[in-house]
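For this view, one protein chain was removed and the others were kept in their places.
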Amino acid sequence: MSDIKKIAINTGGGDAPGLNAVIHGAVYAARRLGWEVFGIRDGYDGILEPHRYPNGGLIQLNRGVVRDISHVGGTILGTTNRGNPFRRVITAADGTKHETDCSDQILNFFRDRGIDALISIGGDGSLTIANGLAKKGLRVVGVPKTIDNDLESTAMTFGFNTAVSFATECIDRLHSTALSHQRILVVEVMGRYAGWIALHCGVAGRADAILIPEIPYKIENVANALKLRHQDGKPYSIVVVAEGAKAHGKDVTIREREVGKAERLGGIGEQVTQQLQSLTGKESRTVVLGHLLRGGSPTALDRNLGVTFGAGAVEALAEGRSTVMVALHPPHLAFVPLEEAIAKLRLVPPDSDLVLTARAIGIAFGDE
Amino acid sequence: MSDIKKIAINTGGGDAPGLNAVIHGAVYAARRLGWEVFGIRDGYDGILEPHRYPNGGLIQLNRGVVRDISHVGGTILGTTNRGNPFRRVITAADGTKHETDCSDQILNFFRDRGIDALISIGGDGSLTIANGLAKKGLRVVGVPKTIDNDLESTAMTFGFNTAVSFATECIDRLHSTALSHQRILVVEVMGRYAGWIALHCGVAGRADAILIPEIPYKIENVANALKLRHQDGKPYSIVVVAEGAKAHGKDVTIREREVGKAERLGGIGEQVTQQLQSLTGKESRTVVLGHLLRGGSPTALDRNLGVTFGAGAVEALAEGRSTVMVALHPPHLAFVPLEEAIAKLRLVPPDSDLVLTARAIGIAFGDE
Amino acid sequence: MSDIKKIAINTGGGDAPGLNAVIHGAVYAARRLGWEVFGIRDGYDGILEPHRYPNGGLIQLNRGVVRDISHVGGTILGTTNRGNPFRRVITAADGTKHETDCSDQILNFFRDRGIDALISIGGDGSLTIANGLAKKGLRVVGVPKTIDNDLESTAMTFGFNTAVSFATECIDRLHSTALSHQRILVVEVMGRYAGWIALHCGVAGRADAILIPEIPYKIENVANALKLRHQDGKPYSIVVVAEGAKAHGKDVTIREREVGKAERLGGIGEQVTQQLQSLTGKESRTVVLGHLLRGGSPTALDRNLGVTFGAGAVEALAEGRSTVMVALHPPHLAFVPLEEAIAKLRLVPPDSDLVLTARAIGIAFGDE
Partner (left out) sequence: MSDIKKIAINTGGGDAPGLNAVIHGAVYAARRLGWEVFGIRDGYDGILEPHRYPNGGLIQLNRGVVRDISHVGGTILGTTNRGNPFRRVITAADGTKHETDCSDQILNFFRDRGIDALISIGGDGSLTIANGLAKKGLRVVGVPKTIDNDLESTAMTFGFNTAVSFATECIDRLHSTALSHQRILVVEVMGRYAGWIALHCGVAGRADAILIPEIPYKIENVANALKLRHQDGKPYSIVVVAEGAKAHGKDVTIREREVGKAERLGGIGEQVTQQLQSLTGKESRTVVLGHLLRGGSPTALDRNLGVTFGAGAVEALAEGRSTVMVALHPPHLAFVPLEEAIAKLRLVPPDSDLVLTARAIGIAFGDE
């Protein structure tokens, strides 16, 4: 049995459909145990800059507040752009800026308010911060958020299915237009390190080629595959490109992922488009879906994964666990140590069933 | 290596989103191996009554024919209402009817045409027939089709995710209407033996109670849960009921599923509605979603599962397998013996994570 | 120029997509003129039973409150089931019930709070009440709400397009299922007096027959049309029936519409289903869409109509108008006297272009 009476929840990093479902699940589960629940506004900003917010940066989360949010995109708690509280940038009175470690301020806040534990929902950046707070003594349970579905420690993350679903709907819409204009359309989707989104929406959307980071491509191979198709009487093509796709021979090592990094590799879609136009002689255009895939109402699957993760985080705390991340090891929830949970990427195995299926149905990956 | 040169495909039973994706996957994979592929029209009717069809009941399936079908609901091959070819009802010249075993006619057809194997996509009825033909010597690979997702031998079946997604969208739409009319809305969904659809769309759709066959309910418990909610200031409720839901104490044994059985248990939704109106004093209405959930464009997930099953069926044949069913044992495809594959239902375990989550977030199942 | 400083808004009657868009439009337009805006909770209940609500039944509506609501179904103000305040049912201490005219209480409330005018959004019931208050001296502008789109005084009402769109999506989904089961599916939609919804979703959804109140049908004609189609090789049919459809020879006069009337004619879909099954010998089923069509996020068209009506209501007040209803006389807004605005139904002219088109493309109306 746990001695917890009061917990806090926050959300960090970029948008992903299902965040509110996690909050819903956590609040209902915690209230059922009689716990009080507070949401922290905008990551840790609500704690660190309480004067900027009504009610000192906290929201009391009872059932009424979260009853009708699990189907709504975004997060009712907000996120932050202010970065890591361990290295928070402070602007002094004279305008100079310097970094400060504000983690003690957070720990003191929790202690002063009698908040026993934190459920932190976020990506590797947010979970690394949560892990840092845990090392300093805070009871923490993490909930993973990566729309790219690329964490080794969990079989699935919420938001991914919604992104794939909407990307697929977009690709569906492009077929008749690509045909009527007799063009190659190159669709760029998210996936800096892993090609899960590109693979899934590419197969579902009947793409002719899919370029992902895990399978380096030669653009000539892609062009040849499309030319064969065009000679076969289909005068258009759709190519799905993950933003982290790499040409064969270029550097494909996975760089260290840095906390808070927001750099945009970008441009790969347009680059592929120009190369394909040049190699095939067919007019080509780029469609960049990135921003469209992070919002929107989560799919049923993502809602259920979200509420399960949220309720699971409360269950972990109730069982006395800490410094763990909620994960899915089908068909069951699991709790994995935070440190290792965020360490390893889950990449698309080049011999995975969906890749093999894609090859079997004639989709080119550009490697042969 | 396989000696296969020519295969046939058919689809049987009720509608499910993803059937065309299976056909797409199978045809592309088979054509890549150089095999010829024929579709049989309307189950086995195309073979047994060729005069009723153009081209003698067969469709030559090349890439062009199936290129743009994986996102389309229904099946391009049709299904049949004529039932089991082992017990086919024949109307004689004098109008009398009798049953005949037409299985030899099918086997002869395959032999005469040089068709080496059959991929049969269907529910337990269709797969039992396929198994019967296999016992008589035909090479057969089955692909399971049950929108209820209730086969023990595979972790997932196509169509289920589409059904859950659309059911969830429907429930989403009912909230504001239930509120403005201050009503209880009882939503009946499919699930004669297993409550997967009800459970998944109920949690995702923020239902207040979910009634499934696996957890016998007492209507008084359901009514009490709703009354508590109404007293708490929420003047409406949504209850999701699987068509096979059973009141506690009533017979809940799972009856033998019979081939071709189309009986409709029905009416449970309306019955629950009347009981809840009587017990809570709140105006109540029924919404029956059944027919709306079998059609429509398959979700990305169901398309990918479908093409993977289709390509997997070809792979099985290419590897020399027969009398097996394609199945998903995550994260890999598996091939299970046909006979056992269709024998056992997969029911919702009352202690499954999603049931526990549902309880944690205050959803009533009527058992307590 | 108007002397208005403070206004109130309420919503009445059943659910319709676009109510929140009207509120959004009215609040923004009023705030831009510097007016204060208050929302009354649950029709007039917020005024008549202030103790039941936080903040005495009023919500201060500033931009922040309504910023992100125009795309959300339902109404943030709630509606009521308590009926007409001119004939409000009061339960005395001894449990007896009697009707009381509470209109003075409302007028006094407005005067005491310095509220200068009311924008009332609702159906004929709500607008008749608003008209009654106007006759007693309150400045009132009405905004029409009827999902059936059946008001003579305006070319369009919000909610209708959303209802038609979702009904069409539902019918789209039924085609493959009706085909695979070789059934007649009868789809019942709203439309007690006017067949606009049935006509529009029936044509868009490729129905084979459409039965509407304005064109009395003979069921034999409908059955014959379907039989011709079945003989032509299409083994299924979809029939769309408005809930007010009437068989030829039955009473088809339009009954007086009474305030607050919630009677459900119902059952017509099931009745047609049974008759068609009997006459055609084909298995037939009913799908009742009613409850599914009132909720959900409004379409772009309904949102824009809603905000335009809301902003138009404020414009009317600013121009010194009262006792008028906002209406669309394409391409412009118009203001029609409240009394006449709600008096006359707009029925489907049997020779309207869409009816003629429907006949031209072979859709049966059962009258020939």
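Order as written gives the chain letters A, B and C; numbering starts at 1 within each chain.
Assume contacts are C-beta pairs under 8 Å (C-beta built on N, C-alpha and C of every residue); 3 or more make two chains touch, one makes a residue touch a chain.
This one's a predicted model, so the numbers in the text were calculated from it and none came from an experiment.
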Of the chains you can see, which ones touch the chain that is left out? A, C
For the chain left off this view, which of C:Lys5, C:Arg63 or C:Lys344 is in contact with it? C:Arg63
Considering the complete complex, identify which of A:Val65, A:Leu107, A:Ala155 or A:Leu179 is in touch with the unshown chain. A:Leu179
Note that chain C touches the absent chain at residues 24-25, 28-29, 32, 63-64, 67-68, 70-71, 155, 161, 164-165, 167-168, 172, 175, 200-201, 203-206, 233-234, 297, 299-301, 303-304, 307-308, 311-312, 314-315, 330-333, 352-354, 356-357, 360-362
For the chain that got dropped from the picture, name the residues of chain A it touches. 14-15, 73-75, 78-79, 81, 166, 170, 172-177, 179-182, 185, 285, 287-288, 291-292, 294-296
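Criterion: only the chains that are shown with their structure count from here on.
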If each protein chain is taken as a node and each touching pair as an edge, is the resulting graph a line, ring, star, complete or other? line
Relative to chain A, largest Cα-centroid distance belongs to chain C
Could you put a whole-Å number on the gap between the CA centroids of chain B and chain C? 36
For chain A, give me the residues that contact two or more of the other chains. none
